[in-house]
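Structure, as structure tokens:
All protein chains but one are shown in place.
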Amino acid sequence: MPVETVEVERDPSRKWVSGLDELEKTPVTETRWGRLGAKLWAGTWPKVLALVFVVGAWQLLFLSGWKASWVLPAPLTVWQDLSEYAATADYWQAILITLQRALTGFALSVVIGTLLGIAVARFKPLRAAIGSLITGLQTMPSIMWFPLAILLFQISESTIMFVVVLGAVPSIASGIISGIDYVPPAWKRVGAVLGMKGLNLYRHVVLPATLPSFVSGLKQGWAFAWRSLMAGELLVIVAGQGSIGALMQGAREFNDAARVLTWIITVLAIGIVVDAFFRAADSRIRSSWGLHQDS
Amino acid sequence: MPVETVEVERDPSRKWVSGLDELEKTPVTETRWGRLGAKLWAGTWPKVLALVFVVGAWQLLFLSGWKASWVLPAPLTVWQDLSEYAATADYWQAILITLQRALTGFALSVVIGTLLGIAVARFKPLRAAIGSLITGLQTMPSIMWFPLAILLFQISESTIMFVVVLGAVPSIASGIISGIDYVPPAWKRVGAVLGMKGLNLYRHVVLPATLPSFVSGLKQGWAFAWRSLMAGELLVIVAGQGSIGALMQGAREFNDAARVLTWIITVLAIGIVVDAFFRAADSRIRSSWGLHQDS
Amino acid sequence: GNDGGSGSEAAAEADGATASGTIRLGYFGNVTHAPALVGLEAGVFNDTLPSAVTIEATVFNAGPSAIEALFNGAIDITYIGPNPAINGWAQSGGEALHIIAGSTSGGAGLVVHESITTAEDLRGKALATPQLGNTQDVAARYWLKEQGFETDESGGGDVAVTPIENSEVAAAFDEGVVQAAWAVEPRYSDLVLKHGAVEFLNERELWEGGEFVTTHVIVSKTFLDEQPALVKAFLEGHLAALDYIAANPEEARTASNDRIEALTDKRLDDAVIAAAFENLSFTADPVAASLQGSKDHAVEVGLLEEVDLKGIYALDALNQVLSDRGDAEVSAGDLG
Amino acid sequence: MSLIRAAKPQGTGARVGDAARASGAVVLTDVVKRYGRGPGAVTALDGVSLRVEPGSFTCLLGASGCGKSTLLSLVAGLDDLTAGSIDDVERPVAMMFQEPALFPWLTVAGNVELALRVRGVGRAERRQRAAELLDTVRLEGFAHKRPHELSGGMRQRVALARALAQDASVLLMDEPFGALDAMTRDILHDELERIWRERELTVLFVTHNVREAVRLGDQVVLLSSRPGRVLNVYDVAMDRPRRIDSAPVANLAAEITDALRAEVSRHAG
Partner (left out) sequence: MSLIRAAKPQGTGARVGDAARASGAVVLTDVVKRYGRGPGAVTALDGVSLRVEPGSFTCLLGASGCGKSTLLSLVAGLDDLTAGSIDDVERPVAMMFQEPALFPWLTVAGNVELALRVRGVGRAERRQRAAELLDTVRLEGFAHKRPHELSGGMRQRVALARALAQDASVLLMDEPFGALDAMTRDILHDELERIWRERELTVLFVTHNVREAVRLGDQVVLLSSRPGRVLNVYDVAMDRPRRIDSAPVANLAAEITDALRAEVSRHAG
């Protein structure tokens, strides 16, 4: 009794199965450590490859002299700027300040967006009244909120929060509304038969069923929040307490391409880290729902 | 044999059914015209009420003299500005130009985003390599792309398109990836058994199944595209008669509160109209999938 | 014509030395706002203002935000360019603000690619200005018009006037997207020193007396009416900052750059900031004539609707302080 | 047009008057249910009158698509009637749907516990009762699996456990044992009968297995093909416990099967 599925390799008629998502299949690896290693490796090499590829292309472009070095600095120049800058307190303080604002604003947005989403999905008149407005609000550039924000909150941290919340809430609400709209009726019927009404039905059936869409709404909401924050941080600049938005804009004003790239890399890195959380949430949902799990 | 369900009103033990989403129930109305009328009415009055409420509050606030009239103009002032402005060719030309850009950019984004989304969902290494980057890219403010856009496209319509596409693609791709991830495995198995592989499986099973998530990704993508466009239009005022982005910013530069509000209202109105399309798409999907349909 | 508002008169009578309270001050992290930078960074405001007065400084990134903040009572006094001030004045029908002092003059002009040597060479070329309808844009269009060029707001005509954000103009110039730029400091010096641009025309040459307003100080009318003593106290600080710059140009440059670094983590190149300071003059005189002229030009090139600036200046307090110090008073011309 | 005969409830024997609202009674009067409007409308039920006594066990038989599931969801109050009335139902009722409809975000035990949780049963008792019920449906050891890790028949049994956890006086079951092998089915017949007696439930039970209907029911209701009408109601007077492979069961089942055949071929022809 062979332990490998020799058949899979031998029989050419099996090839067509590749039409099935490859992710659904886990390779047969021998030991637990081997598996873990393989998994890590599978998650890492493409990233490394992509990085090598991008940096390589960049270096080549730089060497080709296509653009002046101050327009398109060499990877090494940027790396130097990044590593030197990352050794300063300013850099970390800016990240800290911005992250703090982002998280506070996002947390607030999650609360408001969730409640708003549920309310709109649940009450027909509310949906008719403001449902369509949600997309409209999303399309409004953050800067257009500035006058209103200043009107309400003068120049303060609240002003920024306001802009961030206005940016993120529609996405989060949107995610929850679309999720609720697509809850299989069969589940709602089960809930009703179990005697759930109103809040209970939402808590035990509708919201859990909405989770995938909710997580994807959160992801979009985060992106909107972050973008709004970058704009909003130009509203409140405190000397000696730079935020990412302000310092990034500063670098732009100075035409310091290396510093701009340093910040772009930083923002991307933060985005990737945050994305890891969303992925983890998503992955957990999918594996417990019995949808295949990727690495 | 009574034609009304007298029971529903009579039996108090039925009340609990209200826990089920009210949307699932359609009222018993007698004639077809009566039904249509009721439906129209149900969709309209909340909007009218909301409008009356907002404008009323605004008027009251104005009358209270809380802020000077140049900070918070009266509704009537804005209405006058809007109606006068709407009688000029400039207004409509700006809308036309911006809409044209938005639609072109969005169409391009849909193509790129869809392909990217499918590629990332389908190829594991690609997902590992750039999957996380997608959220990162979304969080990048449009203005950070300007230098790159100018580098690549000088100052032209393409520069704007570039910024718009970079704004919208991640959302669209994100929507499609999350949709693909949540396709019930049973459907994919059916597809595989029907002999579908690769493209065919995607065309006949995965993509249709992904539609709800795709539409919600499109909606987010539109919002991002529009926001990026508003920023991009400041960058390039090409042989460019005024565009919404430029004129809106212009109104802000002049601190012309009435004109700013005129543009805000215009943008919201466009957002609502566009939303109507997404809703229609969504509504069609839901009704054909057998999920209850709202008005 | 000394018929300033009642607040202005009240301010003239108030005594800055006995003032107490908080001044919420706005400024930009830009060399054209050097008096604010120096005043804050070198401790000039602290040293000059009575100890009972505190300054809460807010940095703005663009004029509209500063005006919005002033309109909404989020700040009381701000350093600002002439354009937003005119807009704020026009929008509020002269109700919201007054200019109470000058701050900076000069520091703008036309720089071009080395291939351009005569005005005629500009035909068919693209010329960058920071923003449609702003001071430099108006100056450029007016000058081009005087040279006999046609321009329009959409970048058409004999010379394509192209609005490009300050931060992108260097790239656009290097990329050959534009061949000329009507720029303001420090961009002006930056283009010349680091991007091979050639000075073609310093705007000083276009103005009588070689002075034109680049930055001045405005106050919200309410604040001027209610806190004349604080306004006066601030003006004393402002003048002290101007003096400091005149007396210690080296230190002033360093202080300015320090402040800029505190805001952006970046320092201007020493050569650039030196050149910029050279090109700018810091004066309490608001150069009222140039404001009127600039407005007239804007109206003439069709970028502004006619607006009456009469009364925009409220210089009584400044003149009071100046005369207390024994300095010459400044004039608002016809606009007082 | 329909023939109503009330079956005597086992054990209690009490007959409840028409007017009084009795615990667990279900009275349908001229129930009509149409899906959709206009030319595409489907009449699923057309004038169904039926009386189910409290504590009785009623089996519903009928061709595929004749409206059995529709009838159950009307009784459960999940859909609105087009006409007629349904009286005396104490809601919420316990119901087992035709498809298991388990919640994928809960474990097997979690799905069962949810029914208890809604009713405010404490955590410890919940856990214990869920374990008992999973024992009853022969799923001991699967408490911590997810629904997708179960076979079709196992899912159906979890749905049964969940319905039993509801502890309502009326229990509606839509082909509950359709995906089970004969042996497991027999075992669950016994268990269901035991629970029905213990809790004095009123059961409405849809099945396609005529023997099963005769094995379990006090009365067997035969519905006509689309649109569903009550064709006949058979009283099953046999003593309990009955054996599904006993001769009396087989005989009555044969009789009912013939009636069903006649009905279906009448329609098909």
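The letters A, B, C and D name the chains in turn, as written, and every chain counts its residues from 1.
Simple rule for what comes next: a contact is a pair of C-beta atoms (placed from the backbone, for glycine too) under 8 Å apart; a residue touches a chain by one contact, two chains touch by 3 or more.
Everything quoted here is computed from the prediction, not taken from an experiment.
Participant: Given the contact definition stated above, which residue among D:Gln98, D:Gln166 or D:Ser224 touches the chain not shown here?
Facilitator: D:Gln98
Participant: Can you tell me which of D:Arg34, D:Arg119 or D:Arg138 touches the chain that was removed from the display?
Facilitator: The missing chain is touched by D:Arg138.
Participant: Which residue, D:Leu134, D:Leu150 or D:Val233, contacts the hidden chain when the whole complex is considered?
Facilitator: D:Leu150
Participant: To test your reading of the contact rule: which positions on chain D touch the chain that is missing from view?
Facilitator: Residues in contact with the chain left out: 35-36, 42, 61-65, 67-70, 98-99, 138, 149-154, 157, 174-175, 178-187, 208-210, 257, 260-261, 263-265, 268.
Participant: In the full complex, which bits of chain B touch the chain not displayed? Write them out.
Facilitator: So the residues of chain B touching the unseen chain are 186-187, 189-190, 192-196, 200, 204-205, 208-209, 211, 285, 288-290.
Methods note: only the chains that are shown with their structure count from here on.
Participant: Between chain A and chain D, tell me the centre distance in angstrom, where each centre is the average of that chain's C-alpha atoms.
Facilitator: Going by mean C-alpha positions, chain A sits 47 Å from chain D.
Participant: Taking the mean of the C-alpha atoms as each chain's centre, how many Å separate chain B from chain D?
Facilitator: The mean C-alpha positions of chain B and chain D differ by 46 Å.
Participant: Could you tell me the distance, in whole angstrom, between the mean C-alpha positions of chain A and chain B?
Facilitator: The separation of the two C-alpha centroids amounts to 19 Å.
Participant: Which positions in chain A touch two or more other chains at once?
Facilitator: Chain A, residues with two or more chain partners: 71, 147, 151, 189, 192, 195-196, 200, 249, 252, 290.
Participant: Could you say which residues in chain D touch two or more other chains, in rising order?
Facilitator: Where chain D meets two or more other chains at a single residue, that happens at 77-78, 92.
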